[in-house]
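Pasting a structure here, questions to come.
Here is chain A:
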Amino acid sequence: MAQTQIRIGGFGGQGVILSGIIIGRAAAIHAGLNATLVQSFGPEARGSSSSAELIVSSEPIWYPYVKHLDMLVVLSQDAYNKFSPALRPRGLLVTEADLVKPEPPIPGARHFVVPATRLAEELGRKIVLNIISVGFFGAVSQLMPLEAIERAVKESVPPGTLDLNLKAFRKGWEAGEQALKQAPAMA
Partner candidate 1 sequence: MSERANPVERYLRSDRIPHIWCPGCGIGTTVNCFTRAIDESGIPMDRLAVVSGIGCTGRVAGYMHVDSFHTTHGRAIPFATGLKLAAPGMKVVVYSGDGDLFAIGGNHFIHAARRNLDMTVVCVNNLTYGMTGGQLTPTTPEEAIASTSPYGNFEQPFNLPYLAESCGAVYVARWTTYHVTHLKKAMREALLKKGFSFVEVISPCPTLYGRRNRIGDGLDEVKTYKQRSVIRNGAPTSEVSLGMTGPIVVGKFVDRERPTYQDAMDQFYARKLGDRYARASQ
Partner candidate 2 sequence: MHADPAGVLTGAHFLDGDHAACEGALAAECRFVAGYPITPSTEVVERIAQRFPLVGGVFIQMEDELASSIAIAGAVWGGKRAMTVTSGPGFSLMMEHVGFAVMTETPCVFINVQRGGPSTGLPTLPAQADMMQARWGSHGDYEIIALSPNSPQECFDLTFKAFNLAEQYRVPVLVMMDECVGHMMERVVIPRAEELEIYPRRWTKAAPGEYLPFAPGEDLVPAMARAGQGYRFHMTGLTHNERGYPDMSVAAQARLVARLTDKIRKNADALQDVVEDGVDGADVVVVCYGITSRVALPAIEACRASGLKVGWLRLRTVWPFPERLIRDLASGLRAFVVPELNMGQIVREVERCAGAARVVGVPHAGGTVHDPAVIERAIREAVR
């Protein structure tokens, strides 16, 4: 598998970094791949905005920062505005349905919309929005099998919240699978 450069962006408190850690952990520990994760530090990355840079590859990874995004997940409008121009042609774009208006659109992007806020509300806990997005991304990205990411979720969330988070993950994954089916032309 060639190197895949991924960015997950949102605002502070959404659990964006944890989402990145789950995907990185899944790749590096459970899927037999290499993964690096770098968080953006610095004043502009604190408080209002937050993002994780991930590289996943079957080969060793030397340069740890992302340059041209193969995949972008955005959970805030700011993140969309800031990061979407770096998406490669035919790159994978996941935007949150209620929080992001994908304008201007990125022509040629394989664009999926995750209704994470709505699904989280269905589970009664808005806080699992990030884990729903991880599940959704896992399904549409087809980077790794479900089991690899699910194990990483189990290992990364507080024990008391495990059931809720696993439900959220599955819900997100199912939504992602459905979205993939409905968009055969893009796959």
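Basis for inclusion: all candidates are chains of the complex that A comes from, given by their letters.
Keep this in mind: contacts are C-beta pairs under 8 Å (C-beta built on N, C-alpha and C of every residue); 3 or more make two chains touch, one makes a residue touch a chain; residues count from 1.
Quantities reported herein were computed from a predicted structural model and do not represent experimental measurements.
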| item | value |
| --- | --- |
| Selected neighbour of chain A [touch, this complex] from 1 or 2 | 2 |
| Interface residues, chain A side, partner candidate 2 - complex | 21, 24-25, 28-29, 34-39, 41-42, 62-65, 152 |
